[in-house]
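Submitted below is the structure of interest, expressed as C-alpha cells.
Certain chains of the assembly are absent from this excerpt, and the rest are unmoved.
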C-alpha cells in the first residue's frame, strides 16, 4: 500500500513519468525478451538477480540497463568473460568477480550492516570459486562472510582448529565436492544451520557433483539442507536471509 | 485415390516425366543417403521436416534440392551456421532463423490463415531460443504465435498480468528450464491444452533438462502434455495441429 502511494506521489511530483509509474505500479518492466520483476525486493527483501547463462551479451546489457534504473543493487550470476566485458563497457563501475563469475553493480560499499558473520567452510582448494560466489552473495546481503578454506575430512584436525570460528558464526555454508562428507561431520559439531553446497569437483563416479549432492541429502547428522551443485550463490543467499533475521 | 489420379493425369498431360510420376505414386523419393517422404503432407497435413543435426552440408543441400521440387514449404530444424550457409548459397530466398536454428523455405508469406492464436509462454529470457523455434513452427502452420517471455514463477505477478492474453489463446505452449514449475501453475489457471517444453537452462542437478522434464511429466495440474527437452519445434507443431482443428 505505502509502496503504491509513494509511486503516485512521485508521479504527481513529476519525479517519474507515466511509463515509469506504470511499471512501478505493475511491479514489472517489459523488454521483448524479458519481464523484469521490480517488485521482488518488496516481497522477498532482495532485488531480482540475473541468471547469466544462456543470455546473449546484448540481452544482458538490455537487462542491466533497465534494472539499474530501479535497483540499488544489480547482481548477475554465471557470467563469462565475454558477457562481463559487454556490461563493463557500459558501466565501468560494475564489479566483475571473475572467480565467482559474478557481476555486482552496487551503489554502496560492502560494509556489514549487522553483527555476526556467516562462515563459508570449504573442503578443498578446488572448491574456492564456489566459496567466493557464496561469500560475495552474503556480502550483498550486508553481512560479513568469512571463508575457511580447505578443511576437508581427509585431515580432520584442520577442521577442529577452526571450529571455534565456525561455531561463532550465525549460519554456516559448507562447500564440498568428491564425497561431500564435510557437511555431515560439521553438522554434528555445531548448533547453527548448515547450508550445504555440493560441488562438481571430482571425476568418474562423482557424476558431475551428484555423489556429493546425494551424500549431503543423506547426512546422518541433522540440521543440514542442500542447494544445487556448485550453487554458491543460492547458499549465500539463504545464509544471508537467515543471518538477516537472526540478529 | 484422387491423389493417384491427379498424378496420372499430370503424367499423361506431360506436366511431369516418368521418374517424377513414379516418385509421386510411390510417395517417396530416393537419394543414396535419404528416402524422402513425399506423401507426408497428405497423411499428416504437414510436409516432411528435415532434422538437421548429424547431416553433412552436402546431404542437406541434396535433400533441400529434392524437397523443393515437391513441397511448398521446406522446414529444417537444428541447423548450425555452416549448414545454413551451404543451403543459402543455393537458395538465397530461404530464411535462416538463427536463434531458432531453423531454415524455412516457403513460397508464401507468413500471414495467419485462421482466427485465434497460440500463446508461447516462456519462463525466462534464457528460454528465448526455444520459444522462437516454437513460434516459427506455429507460423509455418498458418497460425499466429504470440511470445510472452520471462514470466516464470519467481515473480508470479508477471504471469497474472499476462493471463488474459494467455487465456485468450487456443493452445498454450509453456517453455521452462530449471524446475519447470511454470507448466503446473499455468495449467491450473486455464481451460486450454498446455504443451510443455522443458529446456536445458540450468546446471548441476538440472541434468541437462531432465529436472524440468520430470517436473512437467508429474504436473499436479491437469491438461498438460510434454515434449522432448528443448523441443520448441515439436511443441509448436502439436500446437499448430490443435489450433488448425479447433477453428
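A few notes on this one:
Labels for the chains are A and B, by order of writing; each one numbers its residues from 1.
Heads up, the rule we're going with is that contacts are C-beta pairs under 8 Å (C-beta built on N, C-alpha and C of every residue); 3 or more make two chains touch, one makes a residue touch a chain.
Quick caveat, the model's predicted, so the values are computed rather than measured.
Sequence-identical chains make up the whole complex; the displayed set comprises 2, and the total in this structure is 8 copies.
Heads up, the rule we're going with is that only the chains that are shown with their structure count from here on.
In this entry, chain A maps onto chain B through a rotation of 90 degrees when their C-alpha atoms are superposed, rounded to the nearest 5. The mean-CA centres of chain A and chain B are about 37 angstrom from one another, to the nearest whole unit.
Against chain A, the residues of chain B that register as touching in their complex are 124-128, 149-151, 154-155, 157-158, 161, 201, 203-206.
Listed in rising order, the residues of chain A touching chain B in the complex are 26-28, 32-37, 39-40, 48, 51, 53-55, 59, 63, 78, 198, 200, 208-210, 213, 228-231.
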